[in-house]
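With one protein chain held back, the other chains of the complex are shown just where they sit.
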Amino acid sequence: MEELKFVEQMKLRSRMTVSQLVEQMNATGVLGAGKIGEAAELVSEMFIDPDYTVFLTLAGPIVPAGFRRIIGDLIENECVNVLVSTGANMVHDMVEGLGYRHMVGTFAAQDRRLKREKIGRIGDIYIEQEAFQGLEKWLFKTVEAIPEEKRRRISAAELLKDIGKRIEDKESIQAIASRKNVPIICPAFVDSIAGFQLWTFGQDKTLRIDPLQDVNVLMDKVYEAKKVGIIMLGGGVPKHFALFANTFREGVDAAVQITMDRPEPGGLSGASLEEAISWGKVKPKGRAVTVICDVTIAFPLIVAVALEKLSKK
Amino acid sequence: MEELKFVEQMKLRSRMTVSQLVEQMNATGVLGAGKIGEAAELVSEMFIDPDYTVFLTLAGPIVPAGFRRIIGDLIENECVNVLVSTGANMVHDMVEGLGYRHMVGTFAAQDRRLKREKIGRIGDIYIEQEAFQGLEKWLFKTVEAIPEEKRRRISAAELLKDIGKRIEDKESIQAIASRKNVPIICPAFVDSIAGFQLWTFGQDKTLRIDPLQDVNVLMDKVYEAKKVGIIMLGGGVPKHFALFANTFREGVDAAVQITMDRPEPGGLSGASLEEAISWGKVKPKGRAVTVICDVTIAFPLIVAVALEKLSKK
Amino acid sequence: MEELKFVEQMKLRSRMTVSQLVEQMNATGVLGAGKIGEAAELVSEMFIDPDYTVFLTLAGPIVPAGFRRIIGDLIENECVNVLVSTGANMVHDMVEGLGYRHMVGTFAAQDRRLKREKIGRIGDIYIEQEAFQGLEKWLFKTVEAIPEEKRRRISAAELLKDIGKRIEDKESIQAIASRKNVPIICPAFVDSIAGFQLWTFGQDKTLRIDPLQDVNVLMDKVYEAKKVGIIMLGGGVPKHFALFANTFREGVDAAVQITMDRPEPGGLSGASLEEAISWGKVKPKGRAVTVICDVTIAFPLIVAVALEKLSKK
Partner (left out) sequence: MEELKFVEQMKLRSRMTVSQLVEQMNATGVLGAGKIGEAAELVSEMFIDPDYTVFLTLAGPIVPAGFRRIIGDLIENECVNVLVSTGANMVHDMVEGLGYRHMVGTFAAQDRRLKREKIGRIGDIYIEQEAFQGLEKWLFKTVEAIPEEKRRRISAAELLKDIGKRIEDKESIQAIASRKNVPIICPAFVDSIAGFQLWTFGQDKTLRIDPLQDVNVLMDKVYEAKKVGIIMLGGGVPKHFALFANTFREGVDAAVQITMDRPEPGGLSGASLEEAISWGKVKPKGRAVTVICDVTIAFPLIVAVALEKLSKK
């Protein structure tokens, strides 16, 4: 047996910084704490090494759960170079940009009553349906302002970029991404409230979204990267789309995924990153860490450490 | 407290039929067994009552795991009227249609070795990469046979229908669906191996997939339905797309979902069907059953019961 | 790569037997269905081969969920030779033996109201507190009938055997086990409602439970076995106690566990059976199957198949 590290017993103190805590976790090296430590190191490296093109994928209620500024700041600080997201997260970014707010509810909700009160529930997060009516009005006006010629064939990425330019809220992910020229790839944008609204729009206005164009946008980033680092919050289409695109360059160099899904049922969302090696999504010598944890707990821990390391580089 | 049913103690016997077993499970009425019992009754009703338009959504490795004929037969027998699927399941249906086979592997695989041997892994299922090369060749030829005019603006559903017509394998889901005029909706078809292959195709041939057209196909089914029943195998885009479309008719009347995802992290795949009521995806008086189980265990049990009830109606 | 089996596509039919269904699952060989198939074969072998001493471990609400007769029948038919259980399952066996019944409730219960109505909840199973008052009265009388001399130092196994003799209900697990001379090992019997009741009893009557004597009872079975097969429903103390005892004979020969717990947090309940090999709990050449599934779904399927094979041997 090769030389093994000892598990160091943690020591907690009042007033410790997140970095100090995660260092302690890293020193144990095992179970969830060990994974947090490892992931924090790998994400730090992705943020610090300028050779990395960093893909961040979003699935689950990332924006509704309070991560909007975290994502926005990561783009602003050029830590993240490509965003691959569910449509829903962009919908909720727009909705917050229009001044609507998510609310703290409960999992043990009376959903029939919520329906009567026109509140939609996402886990223990509530949002008024009014927000989506406001969104529709704004979205129609905003999309109509895009030249018709362009609307004849547009990728979701291009559409989101144009939308981002028109969001006034400085904290909007889309606004920041537009300004920083970071593409937002939504391969299934049609599967979102905005997607259905644009379908209505398209009944009597010109709009043809061409998802094959989104592949172009994504592949440009894949091909131009020296190294690719990928951070996956949840699974779904964003995880698959971003990983599969990287098979065209023999896989990503570094990968961190945070998920609560299990591998045993065989779905991609819970699939291990070892499995990804067989497909050429992760390089055989790539580094990969899977953190089995609620994203809202693990990701802030990891990012806080990476920001500290970045500030000291 | 209202009158409560007693938990009946199960009695197992040699040579019992699946229906008899599930009846026993139903008589306990509790935990997983109780849910299997309830789901079997609700699915039976969806299959038997001609007023139901039945949506079946597929996420996870449904076809690779051995469900291809089950799905095909359900379409053939007119139990299922709309299929909403990940692109991957259609890719694997085509691949089996071309004579390639999935293989029994192991979760504890040596993925670097699999990569060298050109085998892709999905949980404990293996598939040779050669299959996808075969697919590409066949797909290019097949899509090219579709009139160019049609390829200028085509929904994924229409594309899959045209592809289905050209699959010779009688057991192909797509072939059967084409013949039976059951639409296959893949809102994120681009996020599949075939999607990337069609992107390559589109580099020098005409092909514009328009996902807003897929909304049309789906909404036609939603609007024409007297009652909607939905069976969701796994979550992801298929679950969301099919449920959200049904908000335009005040929700589905009956819903069964089978998943191993948890509700607590807030993602849609693990979301309860109670939550769906708040959004108008499920009717406030709709019936809904969530089975927390591996799809490959629960769904055959449920379908075997429903087929028996159907044969006796 | 060694020769691999193909995944056979399942075919479902009306009126199929459980065995036929599980054969289909086994033919796929993958994911949960494949595990059910494998487990059914291994359990069948344990039941049929007379060289096997079969340990069955119970954790979770096995009796409340409707498995009382299944367990009783397995003991009656000499399929199971040693039972290792939580105290709670024996408590609920006694309670049903006294004529109290479990009821079908709901996970979405109003627990404050249940408390007021003196109903205890176990998932979606309800039971009146009255049952435990009835139990106490009966238990005091029953234990007092055991000669005081014996009560000065008694294993939980011996105590449960004596109790079993005094249960009139023919379907009681304890009654059957007493009659068939199958030991019931409850290493943590004190951690049950009956355990606390016996603590009260012991305030002014003689009663000293000696758990080291339970090790004797268990080890006798371990040492006398030609082969050991173990079936673990859930994890907890029963899983650990039964597996650890078998390290004294270099491990069990065959093991099936059914659990919904994950391995990643490191607890024994979710631990893989591979891990058990490192400890000598499972023989290096032993056969072991883990089924990730709700016990109430998987176990009846597996047992129904094994009963059929047993009847044909």
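Going by the order they are written in, the chains are A, B and C; count residues from 1 in each one.
Simple rule for what comes next: a residue touches a chain if its C-beta (ideal position, glycine included) is under 8 Å from a C-beta of that chain, and two chains touch if they have at least 3 such contacts.
These figures come from a predicted structure and were not determined experimentally.
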Answer for the absent chain's shown contacts is A, B, C
Out of A:Ala59, A:Leu268 or A:Ala298, only one touches the absent chain, namely A:Ala298
Sole touch to the unshown chain from A:Tyr52, A:Phe67, A:Phe244 or A:Trp279: residue A:Phe67
Among the options C:Pro187, C:Gly229 or C:Pro300, which residue touches the chain absent from this view?
C:Pro187
Chain not shown, touching residues in chain A
1, 4-19, 21, 24-25, 27-34, 36, 61, 64-70, 73, 96, 101-105, 108, 113, 117, 119, 123-126, 171, 260, 274, 292-298, 300-301, 303-304, 307-308, 310-311
Pick out the residues on chain C that sit against the missing chain.
59-61, 64-65, 88, 107, 109, 111-112, 114-115, 119-125, 153, 187-191, 193, 195-196, 198-199, 202, 207-212, 214-216, 219, 234, 236-237, 240-241, 244-245, 260-271, 274-280, 284, 294-296
Residues from chain B at the interface with the omitted partner, ascending:
30-32, 108, 262, 264-266, 292
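The criterion applied here is as follows: only the chains that are shown with their structure count from here on.
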Interface sides of chain A and chain C: same vs different residues, half threshold
same
So what's the Cα centroid distance for chain A and chain B, whole Å?
26
With chain centres taken as the means of their Cα atoms, state the distance from chain B to chain C in Å.
35
Taking each chain's mean CA coordinate, chain A and chain C are separated, in whole Å, by 44
Two or more other chains are touched by the chain B residues 61, 64-65, 119, 123-125, 260, 274, 294-296
